[in-house]
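Apart from one protein chain that is not included, each protein chain of the complex appears where it belongs.
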Amino acid sequence: MAALTEEQALLKEQVSSWAREEAPVSKFREMRDRGTETGFDKGTWSAIAEMGWAGILIPEDQGGVAMGHLTFGVVLEELGRQLTASPLLTSAGTGACAIILAGSEAQKKEWLPGLSDGSQIFALAVDETPRHAAPDQIALQAEASGDGFILNGLKVHVPEGLSADAFIVAARTQGQPGESNGLSLFVIQGDTPGISRKRLRTADSRGYANIEFSGVHVARSALLGELDEAAPLLEQILDCGRAHLAAEMLGVAAQAFDMTLDYLKNRIQFGQPIGSFQALGHRASILYTEMEMTRSCVEAALEALDKGDENTAELCSLSKCKAGQFLHHMSNELIQIHGGIGMTDEFDAGLYLKRARALEYALGNEAFHRDRFASLRGF
Amino acid sequence: MAALTEEQALLKEQVSSWAREEAPVSKFREMRDRGTETGFDKGTWSAIAEMGWAGILIPEDQGGVAMGHLTFGVVLEELGRQLTASPLLTSAGTGACAIILAGSEAQKKEWLPGLSDGSQIFALAVDETPRHAAPDQIALQAEASGDGFILNGLKVHVPEGLSADAFIVAARTQGQPGESNGLSLFVIQGDTPGISRKRLRTADSRGYANIEFSGVHVARSALLGELDEAAPLLEQILDCGRAHLAAEMLGVAAQAFDMTLDYLKNRIQFGQPIGSFQALGHRASILYTEMEMTRSCVEAALEALDKGDENTAELCSLSKCKAGQFLHHMSNELIQIHGGIGMTDEFDAGLYLKRARALEYALGNEAFHRDRFASLRGF
Amino acid sequence: MANSSEALGSFREEVKSWLADHFPSSLAGQAGAVLRMESVDRSNPDLDLWIKRLGEKGWGTPTWPAEYGGGGLSQLEAQVLNQEIDAIGAFNPLIVTAGMGITMVGPTILEYGTEEQKKRHIPKICLGTTFWSLGYSEPNAGSDLASLQCRAEDMGDHWRLNGQKTWTSGADVSDWCGVLVRTDMDAPKRDGISFIMIDMNQSEIETRPIRLIAGASPFCETFFNNARAEKDDLLGDLNGGWTVGKRLLQHERQSQTGSSSGMGGGQKRSLRDVAEKYVGLDAQGKLSDRDLRGRLADHMMEARAHSLTIARIVAESRGNAKVSAAASILKNAAARVAQNRAELLLEMLGSHGLGWEGEEYNADELAAVRTWLSGKAMSIYGGSFEIQNNIIAKNILGLPENTQRG
Partner (left out) sequence: MANSSEALGSFREEVKSWLADHFPSSLAGQAGAVLRMESVDRSNPDLDLWIKRLGEKGWGTPTWPAEYGGGGLSQLEAQVLNQEIDAIGAFNPLIVTAGMGITMVGPTILEYGTEEQKKRHIPKICLGTTFWSLGYSEPNAGSDLASLQCRAEDMGDHWRLNGQKTWTSGADVSDWCGVLVRTDMDAPKRDGISFIMIDMNQSEIETRPIRLIAGASPFCETFFNNARAEKDDLLGDLNGGWTVGKRLLQHERQSQTGSSSGMGGGQKRSLRDVAEKYVGLDAQGKLSDRDLRGRLADHMMEARAHSLTIARIVAESRGNAKVSAAASILKNAAARVAQNRAELLLEMLGSHGLGWEGEEYNADELAAVRTWLSGKAMSIYGGSFEIQNNIIAKNILGLPENTQRG
């Protein structure tokens, strides 16, 4: 396992100060209070894209900077600290990974430059049930028809589903739910006839939608990778998303930790800063220990993606699970240690708590990844 | 749920002072250091029987005092506090329950008076694998032969297996492991030809043995209850054992708690009793809360057995699971809070820790009963 | 009062028949719908009727002395009453519509009040015609309540109050408020505090609702700007307010042990049924997410242990209901059980457990999210989890306090 390079450390500092100044949590709160359709601010997204962060995973010949997952994670972590809302993770992360891993040369040429400069927003439409399920459970039908396919079915709780210009859709072209053969991936323009979106208003105030596919006709060129053989590819794409989510979660939790530490040092009760009370001091020590362990897992997963390590799947489940455990615990302690003030909407704790659960459930919660980890270890 | 009666409260005090004076943990230690075959002191057992505690579950017309499970639990708890070793739980508890629940009038007449006055020691031979399994897994064969049965197979880790005068044996008279039909119970004299015992030397220094049945011929009269239909009865007997174990566990844990509380008050470090350090104070508060909750479960299970409540099975699993969780946690904290002294053999903590795991694994650990509880609740 | 099982039996019959005659059946099972702390629907004529009937009978405050309008029942009779109320899906709305009147203020007035104060305040609480709030916490005095700064000056014929309170539940709709104030600025922290009852209908008191992470709430910030209280509205001794206040907190803790009944049962969907619906059972009839199954069973066992503990403590007190030393244990356990339940429910609902509003989510789903968030307060208010642990360590376990740095 390697440490962050100097370049990465510098980027971290750069993202951190940009987020604190240009896209702090107060800006997210304003947006929430104002109410948005998309769940993010267009200006913020443009700025992110302009700084090149949307192109971190994308090869240089397709307009990106090809700096890899560990670097991308650094950005996600620092933006996560401020709850900076943008389609970065979904579009420039998972979306780009889908094209990079499964796309033909033509598809890469068509899509990657737009993903890299932020002009295209992609969303991954995978879940069909409220709880993330293994890919073999996918039921949405894509039936061969002429030289293309007709899609029918529902994808739920799709992040950035409202603002997406195109969807990566996991569909069944053969077989029954429960079989891992017969899955295929498609990249489909959002304005294709037959696609309808229903906006969801969620506790974390981000942009999600249910997407209904009703007789959606797509050409054969929309197929991403091999027909019927998408399961392993989809797992790889999902693993990218999981490691990216874990990086964002680490940032959310790290900020929650810092807020709590600050409060422990500054809140006076019984004539003492409350952090001087040993029971709270020990809880802070335990949280800190958890945070350090989580960071190691997150960085290891991102590094494994960069290196194509054979343990990548295991490390991605490890990082998602550990980040979930820590963020769950940390977000509850954030409220508990802040006491009454933590319960008020005026204070930011609630925003972190709500975001925490949304991230925790995305692409598999702790239980899901504990199960997957055990299966990968052969028991 | 009822509180202890005055009679029960008086008995509790009586058992407590007898155990502290006549059968304290120091006596158990001496026995361990001296080495015994049986794992208990015969004099202690005689005294227990003389005081009538072995007859608590047994009807008055069979020599007992018929005071019920809750009263029996009071005795087990107080003896558990001192790790007083005796066959009380196994023989006067589980053994007697088997005869009471399944025995014919003749069998009751034959066995109960001896169980009640302690002259007969019974052992329940049920487990065949190192981990307690559901009854339907039983494989030991009892083949019909003439007007009786021939038994072949192995029972492992039988408590008081070395000193038992007779065994309650769960055997398969029909079908295959995995089927709950085809089980039968037998009561078999320990000196029946073909029975061989191997003494086990365990960490808790109590008397266990592996019992091999090799062509053991028993008469039809050894059958306890209906042929092939023993499964529900066996569950009832096991549930008695579980509730009794939970009562003993509560006692072991309560004593561990008291020892720890004492140490917190008296051990001085940094010029303070260590119990004044808030992190330790809070841990003690949490343990105390757990203890109170455990006590409620244990008493409720015992009371349900007395009343023949329809939720008895659920409450017995609840009490065994809760007692297991609390004792596990408490026995570890006993060592941790005592620090170095807790690690020495000279101090008693190790004796409690070793006994804790033996009790925890007996008749199903926490995982076993969590699973059973969920099944009983229909999910 | 009747405590023999025979007498209780005939009392049970009396209760049954009274309830059959007086409880409006339209309200059965509707406690959750009509009684929300942040907005009791007083436009419902059946609810009004029920409040009036129950109040006049004194059964909204069943164990309070009949001479002041209470029910005059024994603890055991009250238990029977609650059981019968639960059994038909009825509920005691006064617990909510009196604000803090029934759970906290009333018992304290009965204990510390003068005869005149009892006669003045108690009957109106029993009838549910006054809504009480309590002014305790201040922005800088939360867990460390004794450092409060709000003060009352003796103006000869009245008290003049100045300062700020926070977490005053229902202050904006309350008729009266019990306020802990500093009446001696020079005395050591706990010694200069008094408990004063104040009429909220005056322009010198301003209230500002607090929005919580779960949305609207009954809590307010309350500002006293030269507000006026009468001299004879001091409850207990001058500068003896800490004793009265501590007692009130004990009543609060007691009310949060999870043992208060009469709020109607059966409102909660069974976790098992939610699990079956959202997670599904496999061919063996076991929850298909086995990891969740174990945690769910663990939670149910803990919930059962908690309710068995309440029952045991009630039984051990043999009908003699004092503020129990076990209240701290029960309060912490109650908070843990409720918070775990809410987390598990959310987890089972998955993305449906993240809904905030809109028709894509059903009412149960939306309620689950709000309950999850508002439940985080259970281990904070009424003495936090940490404060309860301090109380257990000191008062129950007798652990010494630290006298130097640690």
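Labels A, B and C are assigned to the chains in the order they are written; within every chain, residues are numbered from 1.
To be clear about the criterion, a residue touches a chain if its C-beta (ideal position, glycine included) is under 8 Å from a C-beta of that chain, and two chains touch if they have at least 3 such contacts.
Keep in mind the model is a prediction, meaning the values are calculated, not measured.
S.K.: For the chain that's been dropped from view, list the shown partners it touches.
M.R.: Result for the missing chain's touching partners among shown chains: A, B, C.
S.K.: Of the residues listed, A:10, A:144 or A:374, which one is in contact with the missing chain?
M.R.: Checking the options A:10, A:144 or A:374, the one contacting the hidden chain is A:374.
S.K.: Sort through A:55, A:207 or A:275 and give me the one touching the missing partner chain.
M.R.: A:275
S.K.: Please pick, from B:4, B:56, B:97 or B:156, the residue that touches the omitted chain in the full complex.
M.R.: Of these options, the touching residue for the absent chain is B:156.
S.K.: Determine and list the subunit A residues touching the chain excluded from the picture.
M.R.: Residues 1-4, 261, 264-265, 270-273, 275-278, 281-282, 284-286, 288-289, 292-297, 299-300, 318, 321-322, 367, 370-371, 373-375, 377-379 of subunit A touch the chain that is not shown.
S.K.: Residue by residue, what part of subunit C touches the chain that was omitted?
M.R.: 290-291, 293-294, 401-403, 405-406
S.K.: What is the set of subunit B residues that contact the non-displayed chain in the whole complex?
M.R.: Looking at subunit B, the ones touching the missing chain are residues 127, 129-132, 156-157, 198-205, 208, 210, 268-271, 277-280, 332, 335-336, 339-340, 342-346, 349-350, 353-354, 357-358, 361, 365, 367, 370-371.
The rule is simple: only the chains that are shown with their structure count from here on.
S.K.: What whole-Å value do you get for the distance between subunit B and subunit C if each is reduced to the mean of its CA atoms?
M.R.: That gives a centre separation of 42 Å.
S.K.: What is the distance, in whole Å, between the centres of subunit A and subunit B, each centre taken as the mean of its C-alpha atoms?
M.R.: That pair's centroid distance is 51 Å.
S.K.: List the centre-to-centre spacing of subunit A and subunit C in whole Å, with centres computed as mean CA coordinates.
M.R.: Centre separation, subunit A to subunit C: 41 Å.
S.K.: Residues of subunit B that touch two or more other chains: which are they?
M.R.: Within subunit B, residues 277-278, 281-282 contact more than one other chain.
S.K.: For subunit C, jot down the residues that touch at least 2 other chains.
M.R.: 386, 389, 406
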